[in-house]
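For this depiction, one protein chain was excluded, whereas all remaining protein chains were kept in their positions.
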Amino acid sequence: MRAPFRLQFEQRTETPRRLGVLVPLISVLAALFAGALFLLATGHSVGDTYSNMLSDGFFSSTGITDTLGLSTVLICTGIAAAFAFQMNLYNIGGEGQLYVGMIGATWFGLFFGENLPSFIMIPLVLIGGALCGAAWIAIPAWVRARLGTSEIVTTLLLTYVAASLVNHFIYRSGSYFRAPNSMFPQGRQVPDSAMLSPIGDTKMYPTFFVIVLLSLALHWVVRRTEFGYRIQVISDSPRAACYAGISARRTTVQVMLISGGLAGLGGATLIVGSFQRLDPGIVTLGYGYAGIVIAALARNNMAAVVVSGILFAGLRSGGDKLQISTDTPIHIGVMLQGAILLFALGGEAFRRYKIRIVRTPAVGSEVTA
Amino acid sequence: MTSSTHEGAQGPHHASGAALVALEAIGIVKRFPGVLANDDVNFDIRVGEVHTLLGENGAGKSTLASMLCGLYQPDAGRILRNGVPIQLSSPRAGLQHGIAMVHQHFRLVDRFSVAENVVLGSRDLSFKLNRAELNDAVAAVADTYGLPVDPTATVGDLSVGQRQRVEIVKALYQGAEILLLDEPTAVLVPAEVEKLFENVHAMTKTGKSVVFISHKLGEVARISDRVTVLRNGRVTGHVSSKGQADAKELARLMVGRDIDLAAQRASHPIGHEVLQIRDVSLVASGVNVLSNISFNVHEGEMVGIAGVAGNGQRELADVIAGLLSPTSGTISIGGAMSTDRGPIASRELGLAYVPEDRLGVGLVPSMSILDNLLLTRDRSVVVDRANVRPEANRLIDEFEIKANGPEHLARKLSGGNAQKVLLARELSGGRTATKLLVVCSPTRGLDVGAIETVRRLLDDARSAGQAILLISEDLDEIMSLADRVLVIYRGAIVHETPGATALLEQVGAAMAGLSQAGGA
Partner (left out) sequence: MNQNIWVLMTGDSVALATTLILAALGALFTERTGVLNLGVEGVLLTAAISSFIAADSSGSVWVGLIVGSLAGALLAGIHAILAVVLRANQIVSGLALVIFGTGLANYLGKPYEGKTISVKLTDMTFGPLTDIPLLGPILFEQDIITYVALAAAVFSSLYLFRTRPGLEVRATGDDPATVDAQGLMVSTIRIRYTLFGGLLMGLGGSWLMLAESAAWHQAATTNGVGWIALALVVFASWRPIRLVLGAVLFGFTLQLPYTLQAENITFIPQAFLQMVPYVATLISLIALSRPGSTNALGAPKSLGVPFVRDER
């Protein structure tokens, strides 16, 4: 039998502006509501959990600076994802590129750090990390452009390889990256010249401002330059790009390398910032994966990534502190990330279509022959 | 309920003289956002007749047919089958009442066999498929109406005409008594049209009813028992019996005014060669797509390339535009070699190219008119939109483009206005002044007003001395515009004739691959 009702989708020709703000906002609220139901069902206190998360994430002075500190790497992986996504290139291996960026940044720090001054070392380490991140995506980028191999699966598979690599460098005895004279497998600290000091008494580093400026600069590049114009043409209609003599192949490789580089840069900001060494614990943090959610919530807009990146950093940072303040598992933070994205996606439908419920008449039943 | 379906089958025995109404639509209204597609339309179809719905693109013919087959539901009005009111809530409901539609864009799964396509969605198909049995059943239905198809063939390998036959067999297999054929001749060469008309007669003889949807006056007069003319969603006239249909009168009813789509040809001397194609061949994945093509196009000349879709015309245009490299042979534009130098170099030699797909190839749908003007031009590292805006405004005025200004998005333009934007960009020249214009199916899907404008623009360009290569599947268009007509068949030029003296039958035969001779 047919359902008595049917959803009818009507493509909107004009999207009301307010929906652009309203949809993400409602998604976040709906996800929090769904999370609340979940907390209740598993016997945790909703009020305590959320109020702790909010105050630890946003509304206390240490909370907000911790959040901004954490947001640095998240904005980085966010723009990494968004930059590729806007051209329909789904680089979801930002996580792995971040690991490799960390490895690269650490190597540059360890190798050059003793001899060079800080004002050369910091850019060198950051750029080194970015280059290694870009290198890690080079194969997926090249085969995608040449052979059309799905970058989704290739970049993701390489993340597992990168994780093994991180572990290898730390757990193998005598490794260059491993702290000598240490009983426990842990990374060797980079020299002082390759480290930044936090701003005042906070966990924020100057890299935060660099990354925010970088996001805005990329936003400008996408909107105003010939490179951005090419990206827009290719993402909207590859055949039009071909018609106009725009090489989709070359742009694909360029965009993916930049995306991988940004994720690698994210890894490097951790080295010059709070990590200071290659730490195998990175593989459990999922900063790269979070970038996917951040980008999607910002609808791949580089400037909006800054906002959604800070929002997510707050959720994460607040969530991580839950373990200490309450007995709620910290994974509620990651779960909420996923839930927000799911709701935002659902909301997207209301932005793009006018959805109406139509009554469907029963088939031929009225006919009395 | 199902019994009503079979009543029609007994119809012919007593329907020979009497006008038994099989299906009737009364007071049909259908709105789409911003459009009143059908406004109080009345229409009926008798057992064993061919009733034509005539109207230009966008008149509401397909919308009405879609409601008659259950694809859309009317906002108001009633539909009666054998005098009994029915609800057609889905195409399946339509089929249950013996109504089936053959869409203009075939609804066939390319990778399936003919038999699989025919039985897909059939109500009384067993869970387990017995291929041999199905093949036999499909062949049996096809033979009854003289529609030769091989049930085991893969649909993707069939010609357009054969696919149409599969669609008709599918409708008949599913018990259709009323067939709605949406622009069935649009994709056929003249010989195939004849074959289709034979099939239609075979069907009406056994009591099937056929609703024939068309905008081609000539064939309408031949095939129809009755004609209903639609314009802007309203019925503007009925012509009720064979032979009475006067083409001129029908045209007036259809368009609402007298139109002039008569022949236009160069009335001035033709100049130097602008495009020279020498022995161009193209082999793609082992198939000869183009073989040894040679011809020239001169200043102030329009050369038309006629052919059935898929005979290499799209590739020929792409090769000339520098989008594809020929396997062998050379192309020169304005005396300079352009072979293998890519689209930008070709444009720098004076090429302009209006591709067949306006939105998605020629224009980027999500971009503004302004940004679309930049598509084929030189762009500085930082895109300087302010500099182009005045020109955009000027072109919008000059080409009478209905838009809110340069920021209007391409995808929100009507088909005619999108084509005008495309022509405005290509004719106005970007990197250099346009010397050669390659246009593919420039008027497909446009209403009569826009067709007139586009043809005028092409004619003006020709008068201004530009060389034009017109590639179209619309034979009438080529016959009435081109100074010289070439016919492409399986990637080769098989026929050449001056436009003024071209004979429709000869060109049509060449398109179907029937002519060995020809002056290519």
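Think of it as A and B in the order they're written, each chain with its own count starting at 1.
Methods note: a residue touches a chain if its C-beta (ideal position, glycine included) is under 8 Å from a C-beta of that chain, and two chains touch if they have at least 3 such contacts.
Quantities reported herein were computed from a predicted structural model and do not represent experimental measurements.
Across the complete structure, the visible chains that the omitted chain touches are A, B. Considering the full assembly, A:Ala296 is the residue among A:Ile79, A:Leu218, A:Val233 or A:Ala296 that touches the omitted chain. In the complete complex, the residue from A:Asn115, A:Ser150 or A:Ser197 that touches the missing chain is A:Ser150.
For the chain left out of this panel, the touching residue among B:Arg92, B:Arg252 or B:Arg278 is B:Arg92. When the whole complex is considered, the residue among B:Ala76, B:Leu125 or B:Ala464 that touches the unshown chain is B:Leu125. Remark: the omitted chain is touched by one listed residue; of A:Pro185, A:Pro206, A:Gly245 or A:Pro329 this is A:Pro329. Mapped onto chain B, the interface with the missing chain covers residues 32-33, 35, 37, 70-72, 90-95, 101, 103, 107-112, 116, 119-121, 125-129. Residues 2, 7-11, 38, 42, 90, 92, 143, 146-150, 152-154, 156-158, 160-161, 164-165, 167-168, 171-172, 284, 286, 289-290, 292-293, 296, 329, 331-339, 341-342, 345-346, 348-349, 352-353 are the ones on chain A that touch the missing chain.
Please note the rule applied: only the chains that are shown with their structure count from here on.
Across the complex, chain A meets chain B through its residues 2, 10, 13, 224-229, 232-233, 236-237, 239-240, 242-245, 360-364, 366-369. Taken in their complex, chain B has these residues touching chain A: 1, 3-4, 33, 73, 84-87, 89-90, 92-93, 96-97, 321-323, 342-344, 347, 353, 355, 357, 360-367, 371, 374-376, 379-383, 412.
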